[in-house]
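Complex shown without one protein chain; remaining protein chains in place.
Let's look at chain A:
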Amino acid sequence: MSLLSVRDLTVKFAMRDGNVTALNQVSFDLARGERLGIVGESGAGKSITGFSLMNLLSSPGYIADGTIQFQGQDIVNLPDAKMRNIRGNRMAMIFQDPMVTLNPVLTIGQQMVETLKAHRRLSKAEAEQIAIMKLRQVYIPSPEERLMQYPHELSGGMRQRIVIAIVLLLDPELIIADEPTTALDVTIQADIMELLLELCQSAKVGLILITHDLGVVSQMTDRTLVMYAGRIIEAGSTREIINDPQHPYTQGLINALPQQTAPGQRLKQIPGSMPSLTAVPKGCPFEPRCAFATDVCRSTPPEIVRHAHVEVACHEVNRLHAPQQEGQSA
């Protein structure tokens, strides 16, 4: 049985002038201990996916359709008290900016002990022992002293380590990391990612890594979902997607990486920008920016089809794949 199974998840936002669909029939599975990357531009629905999995969409957002099964249990309709038992305990989330995710008025120790005591019956001393052990696991020097400190006394990288330690406190089976290193500088990014990878591998924790950094995804994950305008447009093993992208959008993303361009040349960016969620095109959402769009693309949304080891939502994938590679080499 898979750890997490999402089927046809549709999330809408009730706005004054009708509903806006933020996630459109998103389906994916995650096996125990598997690491999944979700990539896409800002506003593609990556973070919304993360929050839906936690069942923490705040109004006006709501899950309009679909199921999320976590270890065989449907969590979409779970009452809040039961859901709280899962949150933090079996499923945990790491946010983007460690500068603001820790409570500024509580010491690290207070926050860690509180988290433990909310889910387990422990004495304060026992909870502190566990906290110190977890801080050691994330390579925090002299953890006993850190427990007494406030978040503002620590550096950004240190804080993100502490956030990870808090997440690990209750040994969750799934960690959702929403751009965990975007707010950190590059050297620390690499450290944090390595740490996360190591922890997930050693404890067989499932990881959903939400990011826009394809480099990070290629190092960290087994499988990748590419999202665009609230839909999954390409899904498959990370190696396949990075080495042989099928969807024109994924191809565009990979071509836009600075490594793909010789120094002094312009970056090959994808023309245009993502459609506003209030005005998604009727057909393929990527059609207005796509160089290969046909009439079918304008009129009907593409189905997800299997093609060359990945699942891809594109009408023209059969026709386009070969010529696109020629175009790249030219």
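Here is the rule we go by: a residue touches a chain if its C-beta (ideal position, glycine included) is under 8 Å from a C-beta of that chain, and two chains touch if they have at least 3 such contacts; residues count from 1.
Quick note on the criterion: contacts and distances are computed from a predicted model.
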Chain not present in the shown complex, as UniProt names it (candidates "Dipeptide transport system permease protein DppC", "Transketolase", "Isoquinoline 1-oxidoreductase, beta subunit" or "Acyl-CoA dehydrogenase YngJ"): "Dipeptide transport system permease protein DppC"
Residue among A:101, A:182 or A:237 that touches the chain left out of view: A:101
Absent-chain contact - pick from A:68, A:86 or A:216: A:86
Which residue of A:5, A:21, A:115 or A:238 touches the chain not shown here: A:115
Among A:20, A:38 or A:54, the residue in touch with the chain that has been omitted: A:54
Absent-chain interface as seen on chain A, which is shown: 54, 56, 81, 84-89, 92-93, 95, 97, 100-106, 114-115, 118-119, 141-142, 163, 166
